[in-house]
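The structure's right below; bear with me while I get my questions together.
In this view, the complex is presented without one of its protein chains, the others remaining in place.
To keep things simple, chains are lettered A and B as they appear, and every chain counts its residues starting from 1.
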Amino acid sequence: MAEPGTQSMQSGGIVQAAAPGEPLVRAQNLTKHFPITRGVFLQRSVGAVKAVDGVSFDVRRGETLGIVGETGCGKSTTARLVMRLLESTSGELTFDGQDITKVKGARLKAIRRDVQMIFQDPYSSLNPRKTIGSIIGEPFAIHGLLSEKGERRKAVQELMETVGLNPEHYNRYPHEFSGGQRQRIGVARALALKPKLLIADEPVSALDVSIQAQVLNLLRDLQRQFGLTLIFIAHDLSVVRHMCDRVAVMYLGRIVEIGSGDDLYSFPRHPYTGALLSAVPVADPSRHGGQRRLLTGDVPSPANPPKACRFHTRCPKAQERCSVEDPPLEAKGTGTLAACHFPLSGAEVEQMGLARPPETAPAG
Amino acid sequence: MTAYVIRRVVWGLALLIIVCALTFLLFRIIPTGNPAVLRAGRDPQPHLIKEIERVLGLDKSLPSQFWDYLKGVFLHFNFGFSYYSQQSVVSLIRERLPATISLTLGAAVVWMIAGLGVGIISALKRRTLWDRGAMGFALVLISAPEFWLGLLALLFFSNDIGKLRIFPGAGSYVGLTADPWKWFTSLIMPWCVLAAGSAAVFARLMRGSMIETMEEDYIRTARAKGLRERAVIRQGVRASINPIVTLLALEVGVLLGGAVLIEYVFNIPGVGLLAYHSIVQSDFEVIQGTVLLASMFIILANIVADIAYAYLDPRVRYG
Partner (left out) sequence: MADALLRVEDLRVEYPSEDGIVHAVDGITYQVLPGKTLGIVGESGSGKTVSSLTTLGLTRRQGARISGRILFEGRDLVTLPEGELRAIRGNEIAMIFQDPLSALHPLYKVGKQLIETLQAHKDIASRQARARAVELLGLVGIPDPSRRVDEYPHEFSGGMRQRAMIAMALANDPKLLIADEPTTALDVTVQAQILALMERLQKELGMAIVIITHDLGVVAEMADDIAVMYAGRIVETASAESVFSGPQHPYTWGLLKSIPRLESDRAHELVPIPGTPPSLIRPPSGCHFHPRCAYAQPDHARIDPALEPVPGEPSHHVACLLTPEERKQLWAELAAGRVPEQALAAGAGERAS
């Protein structure tokens, strides 16, 4: 299903031409540079780690946007920028129609009611000295809500039931729970204020395989139940495929491809997306067809990224133009937007063993 | 790294100037009374007081006095003059410093060998009788006052008043160049007593550090490679040593300013004893000088400790 007609601007800003209503989140050209200083006495800025280097995307209400990439791609930093845990070096960020790029103080606190985050490590993201009742109830305390006796407790216990925890465990401590249960506590806390947007930063990476499915299903159910919009960050492409409507692929601080899950996974256009997809080991020994294209070398340092197209140093299709002219993120006619001068052709994708029509897999 | 060293040295100097200012304040401005009179000793002659007033520049403004003082310290190594002993403070310190250095460095060797040895063995034999015994004994040594240990040592082992006449008693210190053997034997007890507390601290520290290190993945890898256990332990020690070296530098730095109690008990003519006597005699110039000296050693020790740490751990790179 192709995206409704989109235009691209030189720096990759996306304009939704015909989407109903405005997107919940709009990021335009967000950058976050962390300066590197050197010097004997006066620390001069000699460079910067360009963690996020011009990222633009929209998140529509009710959808799940996945952001995938490997180490150093900037996906976690992007999440923190959207949550305003960090202030961007440049660019604009709009949430629910308001410009929140530079808000501070009480206005920022008000935003926090609408944007919440679930973190990766269930073992370190909960305060071990607080009971889970107080952890889940903390958002109410911070925003001065439900201060009537018993009101808060009731609300917390309802949340616990919603995420599948036993409300009678209100007074237990985090160490008494398993990893999967702790992640549920984190979800309950995130939902307390009924946020509009939930950002999940690698929520299942630290969990056992048999528990991952439980938490993923929980997130899907809650999304349906509460009409949540979700930004889902992960490095596991299969998980993202399962959870997300649209997916953005990041490399060295930029989005290299973005589109619906169906389009991106069945016909990736950017060579990096192709490499990522073909690198994923398939849980089916009979299916090892297609030549896997292995990337050579390592990811360059974000402090010193390659000129123009960031991927050209490792790209099997790179030509001279790629080191000179920065490819814009634009539609390539097959549904996704890709930032590439020489996107993958259908034949190449098939050769990599990637083009598969979406299977209607047996429902469990 | 060079940039870091330069920066640290310069900041160290800046700190030294601040310390100078503080000592200047403490010993010249704050005490009530004429600073010259305070320095002149008992029953001073009036012309002596005038002389001191001139030397101290008491007629000049305060900032100008301070400036003279700074110039004196940094350019001429003039830490003042002791009218009590009729010697410049620097020459007094120079006489006494070798004893303190002998005492400190010798004790450092003792406590490093004892402390690390006991610590490593305790870590390897965790929760056995050895471990509990050693750590318990270490606790005793840390808690026991130095001077008490020193007096006990004299009582038991000194060859003048002790029960078992083994080592030379208090006051028998001679310089290394004068009589090496006597120098050595007279320092054995002071070394052990001074080292006792530190050895205990280092033993506990090393034990803790080793226990943590031996749980690390790379130790498991070393065993999986088929290395002999001795080689594995050596890898563990190498990784545990960093915090120890830092602490060593700091402790030595502090002691070089004078191990007052030990020098007192064993009557070793070092900088510590000098400081003590000068306090008793209210010899302001000398007190000031020893305070400055001690601060210098500590600042230097801190710089050395940081640089040593970066040297020992290649992951630490100061910009």
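By our rule, contacts are C-beta pairs under 8 Å (C-beta built on N, C-alpha and C of every residue); 3 or more make two chains touch, one makes a residue touch a chain.
Because the structure is predicted, anything quoted here is derived from the model rather than measured.
Q: By the document's own contact criterion, which visible chains does the hidden chain reach in the full complex?
A: Counting the whole assembly, the omitted chain is in touch with A, B.
Q: Which residue, A:L42, A:A283 or A:A347, contacts the hidden chain when the whole complex is considered?
A: Answering carefully, the residue with contact to the hidden chain is A:A283.
Q: Which of A:L145, A:L295 or A:A308 sits in contact with the chain that's absent?
A: Of all options in A:L145, A:L295 or A:A308, contact with the hidden chain holds for A:L295.
Q: I need the residue numbers on chain A that touch the omitted chain, in ascending order.
A: So the residues of chain A touching the missing chain come out as 70-71, 164-166, 169, 178, 180-181, 184, 208-214, 216-217, 235-239, 241-245, 261-262, 265, 275-286, 288, 292, 294-295, 297-299, 356, 358-364.
Q: Going by the touch rule given at the top, which residues of chain B touch the chain that is not shown?
A: Touching the chain left out of view, chain B contributes residues 216-218, 220-228, 231, 235, 238-239, 312-315.
Criterion: only the chains that are shown with their structure count from here on.
Q: I'd like to verify one number: the distance from the centre of chain A to the centre of chain B, where each centre is the average of its C-alpha atoms, in whole angstrom.
A: The separation of the two C-alpha centroids amounts to 56 Å.
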